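One protein chain is absent from this view; the other protein chains keep their places.
Now for subunit A:
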Amino acid sequence: MRHVCSIKGTSSECSEVITCPFWQPLRCMSSFPPTALPSVVCRPGRQQSTGPSEPGAFQPPPKSVIVDKRCLPGQETRFLSPEFIPPRGRTDPLKFKLERKEMLERRKVLCIPELYVGSILRVTTADLYASGKTSQFLGICIQRSGSGLGATFILRNTIERQGVEICFELYNPRVQEIQVVKLEKRLDDGLLYLRDALPEYSTFDVNMKPVSLEAGQEVPVNKLKVKMEPRPWSKRWERPKFNIKGIGFDLHLTEEQMKEAQKWSQPWLEFDMMREHDTSKIEAEIWEEIQASKNS
């Protein structure tokens, strides 16, 4: 059987060779290993009762119960979701405390996993007008914005050659499940340039199986350089203010054009002391609040 992969252009290759009688042995260009077991504890479920079996007869393997370890209460992840950190301003810290209290209470009910820009997620929401009253959407997270209860993330996918982006709210009560299908980071904090990239970079199989990560492994960084559509783009991604490392500019821009783009660079910005904002104290307070709410 030919294994159809919807993701191309990745650097990794799996080592397995699929052979079958009618085709040449194929190298499977897939980005995830076929042995897709999520970070699990595989417990044998109910045994198949097949009656008196012969010693050489085929016995189907016992069904395993898949449990996603990352959302269990015992897991220690020192990842502070960015919407907990309040934006800079003259707001009373009491207001942020109240918001964080609400957010932590919601997190006790719904498991919101750690997600980065570049990870592939599947979100199940309650929808009044869908059959079965729920709708699912899978896509790559291209942006995370907002702080506090109104924090959002945008998922992008291509469905029947039409690019679709949906902005979900993390703390909306209609969100029933957020499942991280593939946890990884990209070279940039925002992947809005995928709108101007070739559609293959935004296409993901809707029925993708979750990819496992070892418990102690760090989040992998996908150093993919994306190929773009011919210019003009929706934004001038080559300019230094966007600071994009994930586009292969050498295929689309000449050296002269790159030099021209550097004219808009602002090298004094990194030395600007008024823009410095140390959040370590606020983060320490927030961790204490999280610990206190976990214990209570």
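Here is the rule we use: a residue touches a chain if its C-beta (ideal position, glycine included) is under 8 Å from a C-beta of that chain, and two chains touch if they have at least 3 such contacts; residues count from 1.
Everything below uses one rule, namely that contacts and distances are computed from a predicted model.
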Protein name (UniProt record) of the chain left out of view, among "Glyceronephosphate O-acyltransferase", "xyloglucan 6-xylosyltransferase", "COMD4 protein" or "Large ribosomal subunit protein uL3m": "Large ribosomal subunit protein uL3m"
Candidates A:Leu128, A:Leu251 or A:Ala284 - the one touching the absent chain: A:Leu128
Option touching the unshown chain, where A:Leu80, A:Leu149 or A:Ile166 are the choices: A:Leu149
Residues from subunit A at the interface with the omitted partner, ascending: 89-92, 94-95, 98-99, 102-103, 105-106, 108-110, 126-128, 133-134, 148-150, 169, 171-176
